[in-house]
Each structure stands twice: as C-alpha cells, then as structure tokens.
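Shown here: the complex without one of its protein chains, the others still in place.
Note that the chains are named A and B in the order they appear, and that numbering of residues resets to 1 at the start of each chain.
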Amino acid sequence: MQTPKTLVILALALSTTAFVAARANAEELTVISFGGAVQKAQEKAYYEPFSKETGIKIVAGEYNGEQAKIKAMVDTKNVTWDVVELESAELYRGCEEGLYEQLDFAKIGDTKNFVPKAVSECGIGTFVWSTVLAYDADKLTTRPASWQDFWDVRKFPGKRGLRKGAKFTLEIALLADGVKPADVYTVLGTKEGVERAFAKLDQIKPNLQWWEAGAQPPQMLAAGDLVMSSAYNGRIATAQKEGKNLKIVWSGSIYDADHWAIPTGTPKQALAYKFIAFASSPGPQKVYSSEIAYGPTNLKAVEALDPKRVADLPTAPKNLEGAVASNTQFWVEHGEELEQRFNAWAAK
Amino acid sequence: MSVAIEMDGGVPNLKARLRRAERLTKLKYIGLIIPLALFLLVTFLWPIGSLLYRAVANPEVIEALPRTTQALRGWDGETLPGDDVFDAFAGDLDGNRRSPVLAGAAKRLNMEEPGFRSVLINTARKLDRQPGQSAKDAILAVEPRWGDVSAWRLVARNGQLVTPFYILSALDLRITDDGAIVRAPDDQAIYVEILLRTLWMSVVVTALCMLLGYPLAYLLAQVSTGTGNLLMILVLLPFWTSVLVRVAAWIVLLQKEGPINKAMLALGLITEPLQLVFNRFGVYIAMVHILLPFVVLPLYAVMKSIKPAYVRAAISLGAPPFSAFWKIYFPLSLPGVGAGGLLVFILCMGYYITPALLGSPREQMASYFVAFYTNETINWGMAAALSAVLLSATMILYVIYARHFGPARANQITPR
Partner (left out) sequence: MREDTQLDQAEPLIRFRNVQKTYDGETLIVRDLTIDVQRGEFLTLLGPSGSGKTTCLMMLAGFETPTSGEIRLDGKVINRVPPHQRNIGIVFQNYALFPHMTVADNLRFPLQARKRPKAEIEERVAGALAMVRMDTFGARYPQQLSGGQQQRIALARALVFEPKLVLMDEPLGALDKQLREHMQLEIRQIHERLGVTVVYVTHDQGEALTMSDRIAVFNHGVIQQCDAPATLYEEPANAFVASFIGENNALDGRVEVAADGRCRVRLDDGSCIEARAADVREVGSPAMLSIRPERVHLNGAAAGAENRLTAAVEELIYLGDHVRIRMQVANNANFIAKLPISEVHGHMKPGDRMTIGVKADHVRAFAAPVG
C-alpha cells in the first residue's frame, strides 16, 4: 500500500460493493460515508453502539461524494441508501433539488444545542473538518508556516499536493497571494480575483501533484513523494497517531462541516431519524472526536471533551485564528463555472 | 400448367397465392429476428436516442415558469417586458416557491450565467406582494436584476424545449446575449482540445498496438498450430484479469520507488528515479498493454486465411522476400489491420479508467469529462452533449474507414 492511487482503486472497488449491498430485512440501515479513517471512527462512535442499543444492523458503505448515484436512486424511486454523509455544497444543492428530505428537528434534538452552521433545512452537521497545510517534520528541516511557504519552491523544492478541483485550491491561492482570510470570497467573487488565483497557481503548476481521496496526502507525504500538501486535518491526526511525524499548519486553514442527510423516499425514514438522533447526541460525538480530530457539532460534546484533545480540533479557538470558513453559497453559485475553468487550466 | 391456372380463375389468383405464400415466409423471418430487434431497441437504440435527446433537452425553465415563458413569446427582446410578463412570473413563483422544479430551473440558468441561481431562488423566497402593489414593483423591489433586459433574454432563450447550449459548450462555443455564436474565452475553452487530445492519444495507442501486434500476429500465423495455440494463450492471458488490476499493477511497477526505477538505479542507468507514471508515458504503456489483444486477434484471423502460395508465387516471379511481403502479404492483411485498428481506436476513444488512474490532468480524455459531469456535477445535459460529440467523431471515422476498408472493398481483396 505504498501508492496513493491503489487506494483510489480500492475505493472504486469498494464503492461498487456498497452499491450492491442489498437491503435484506427491515432491521438494517444503510449508512454511506466518505470511508477511510472517517468511517473507522464512525463505526466506533456511531455504528457499533447504535447496533448494540437498538439491535439494528448498520450496513456501512462509502462513496466519494458523487451525487449522481443518489439522484438516480431518487429519480427512479429505488432508494437503497438511508443515511448519507455530505459536504455542505452538495447538501445545499441537493436540498433545493429535492434529493434530500426536509428534516423534522423535533425528532433529532434541540437545535440550540448545535453550532449554528450545523443546522440546515435538509441536514444536521455531524463534524467540522478543516483543509490544512501539512508536511512531514522528519523530512523538512525548515518548517513551512503558511501558504506563502507552500509557494516558495526555492526554499522547499519538490512536489506539492492539492485536492483536484477548484474548491479550496482557489482559496488557498488567494491566501498565498496575501488576501486576508475574511476577504477571500469577496475577491474570488470578482473576475479579477479569479484571474489572480489562477495566475498564482500558474507559478507552481509544474510542482503540483493532485490528490482526490483524503487518504492520499498523508501517504504521499510519508512516502516522500510530496514535500507538503493540503490535507484534511483528521487524516493527518490519524497518521500522527500511527507514529508518523506529520505536522499541521493551522493558519490559513479552511473549515467546513459534514452533514447527515436522508435521501428522499427511503422506506426506512423512521430508522434513519433514529440513527441521526443517536449520532448527534453528545456521548457518541465525544467518542467520535476522540477517535478522529474533527470537531463535534453538538456543543455539549465539546464541553465533555478533554481540553488537550480540543486543541487538535479545527474548532479550537486558537486554530480558528486566520482560518477561513468555507462559503457554501459561493460554491453553489460559482462551482460549475470555476470547476470548468479549473479543468481547462489543469488540462493545459 | 396453364390449365391449372385457368381452373383456379386465371393469373391474378396465382399471383395472390404466391404473395400469400411469400408473406408467410416473410412473417416467419421477421418472427425469428424480432427478439434480437427488440433487444437492440431496448438496450442500444433507445439509450443512445435518449442520450442524444438529453444533449439538447431543455425542459427545466418551462416546467418551473410555464406562464412566464408563454408570456415572453410575444416579447420584442429589446425593452423591459410588460406587466403581463411580470404578473405571469409572480404567479409561477407563487406556485412553487420551494419546489425542486424551481431549483432545477435555477441550476439550469446558473449554467449560462453564474450567480443567476440566487437571483431566481431569492426572488421566489422573498417575493412578498403587498396589496395594491404591482407584480413588477414587488419583483424589482426584491431583485433589481429583473430590471435588466439581459435577465429576461436569458429566461426567454430557455423558453424552448430544445437548446443548442450543451452541444455548443461541448465545442467551446457560447451564445451571446443577442444570439450570436462565438468562441469561448481561452481560459474556459477546453473541450475541443480534449477532443483533439482524445483523437491524438487514440491514434498513438492504435499505432503502437499495430507496430507491436502486427509482427506478433504474423508470427502466430506462421508457426505450427501447437506453438501457435500456446502463443495465443499468452496473448489472451491479460484478458483473464480485470482492467483495474492491470492498471494497479502498472502503477506499482512504474512508480518512483517501483521495481523498474529501482532496477535502473541499481544498474546505474539513471541517477534519479524517472517519472514513469501519472504522465502520458504511463498511460500509453498501460493502454497498449490492455488493447494489444484486440489488434492481434483480427490480424491473426485475416493472416491465417492468406495462403502461403501467394508469397511463394511472388517470390517465384522474382520479388525478393521483403518486397513479396510488402506488395502481396501486407495488402492482403489490410482488412485485419483495418478491423484491428478500428477496434482499438474506438475503444481508445472511450477510454476512461486508465488515463484517470495513470495520468495527470493533462492526459484526461473526453470520457473523463463525461464521468465528471455525470457523477460530480450531475449536469447530464453536458455529459450527453460531450458523449454526442464523441459519438459523432467516432461515426465520422467509421465512415472514413468503411470507405477504405469497408465491405465493398474488402470483398475485392479478401483472399479466396
């Protein structure tokens, strides 16, 4: 398992099994998440305790966030996924397009107990995660401190990893170009801002290696294929726990929440609510954040966590300094246009 | 004979009977092919037809704003529409403020004008008509954008059930506000280049397959049946494993710390590991490896049917061995070259997984973007338009092939 791409292949192979996973009896619930370390933590914090408590078996699957499968299920009224994990933009769009049920929060819990960003029409936030700058401290003597250093090819020669796509990449480019975190989306909303971001990316284009699955950056960093990379903070924390000396630069991180949602028309809606309510309660969320370094959305879970652990989470006040909150609205509106532009740029 | 006809009432009767007899035979034949015809219709023609239709289908705006689009039919397109249009618009929005149908229309309009999604959604959500206030005033109060003629042009343009938008986009073309077709700005133009790249990479892979496959097929056709069968099994061996496994194997072999780089480093051939994968080199290697059998099999079949007597005859007539090969054997093997080349080429044109896993963004071919639009942005119109462009390119090439190697010509040169 040296190569990151083998992981992608495995993920592809596994996603087909998730797709195939049939709905056998009523006491099963199919929950689809992003897999990898996230799913491992979810199993420990949510799936297993939930099964133990209710006797309902969780059929766990994984996907890469592709909405096509869900749309196909909803359109053909053959919904076999009962609960799915979503990023904010997909939730927002899918909610408007009727892919997801509008949630009845009475069945989940008091909305006052959640961080404000977590509550939306069709979804309930399950954790806050962050895209950070990461590097292997064993391999770099001088330590990068910002996205400006990420661009400094002379000081840090070698390949850098970024997530393939416009989202996050353009924000990072603007941050590296000196735009203040608070102004990133205002600048990106203008034609000049987009030009500026791509011009900045042009500077290191030959040094870029694109990743697609969250598991790739820690591996590529550890294998020495990359000197630094953008990465999901939880994956880096997990790698640290496995003994790798990977480090995170919190300044300039971009955070967002992942959500649970119920695809429209699943016959197991009641069970799905039961699961989401369970997974949103303080106890399991605390376990989750202890397993993987993503911030809980239930305020009571934050209170219950070990303060030392809180320092590793994107939601820690210290880590939020100089961080950017991902703007869902912006990406819903400009995503298509900017992704195409990104594809055109990357393909040349 | 003639007596019999007269007894039955003359010639017309005989003809009718003949027709009846033939009709029965015809029905029998039709009955025999009906299952296949239905199968093809359901599994092939219908999907392709619906795919082509999706590339031009444009139902979203009409579904969401039926009265508005109707009212805009009579609009001159120059001045701000009249109250009737605003009334119809307000009525449409009243009907489905939060419906997925409106979101569909918003998504569709946002494709042509980024940012328009929130214009429409906000208008629908915030529109609150005070008593006595005209629809126009209420709408403009919520979203001043509706005071701009271009917004209405956008809606009017999508009041048609079919649109050239996707197909034009797939060819890097845009419709301007006043209906002219222009080239997309350079930083947005991508698909023509991708299509050309797809063609070019397919040409290179086909040529490499031919270069490697032709001598192999020739050898297979020459050796004794026993050896030939053994070699054929080796040729077919790759078919026994899935493409994914083979691609993964190539990654392992070609990566920076892979055995090939390590071996070359150890032998002192190179001092730095070479970048063999995640670039075009890796994609070519894996694609040639996967597609080679597809060129060897038809070539072998054709070569096996070329009698050795032809080459012997050419040699006996004074042609040196290579000249006999080139002037006699090679032309006779051309139907195999054509069939194998076409097969590989068409397979290449649709290749997705190998470039996606072994290439960088610069190696992605047309199918990658079809998958991108299908899976990631759920823009099936764009996916269908790209597929349609790819399909057309393939068809054009097939027509060219048929002209040169097609049945009519093949008949003439097929060895007997």
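Worth pointing out:
In this section, a contact is a pair of C-beta atoms (placed from the backbone, for glycine too) under 8 Å apart; a residue touches a chain by one contact, two chains touch by 3 or more.
Because the structure is a prediction, the values reported are computed rather than measured.
Contacts of the undisplayed chain with visible chains (whole complex): B. The hidden chain makes contact, of the residues B:48, B:196, B:270 or B:309, with B:309. When the missing chain is restored to the complex, the residue among B:265, B:301 or B:319 that touches it is B:319. Against the chain not shown here, chain B presents residues 307, 309-310, 312-321, 323-324, 327-328, 331-332, 412-416.
Here, only the chains that are shown with their structure count from here on.
For the pair chain A and chain B, the distance between C-alpha centroids works out to 33 Å. Those residues of chain B that touch chain A in the complex are listed here as 99-100, 103-104, 106-107, 110-111, 114-115, 117-118, 121, 187-190, 193-194, 197, 244, 247-248, 251-252, 255-257, 278, 357-358, 360-362, 364, 369, 372, 374-379.
Residues 2-3, 5-6, 8-9, 12-13, 65-69, 71, 93, 96-98, 164, 198, 209-210, 223, 225, 329, 332-337, 339-341, 343-348 of chain A are the ones that touch chain B when the two sit in their complex.
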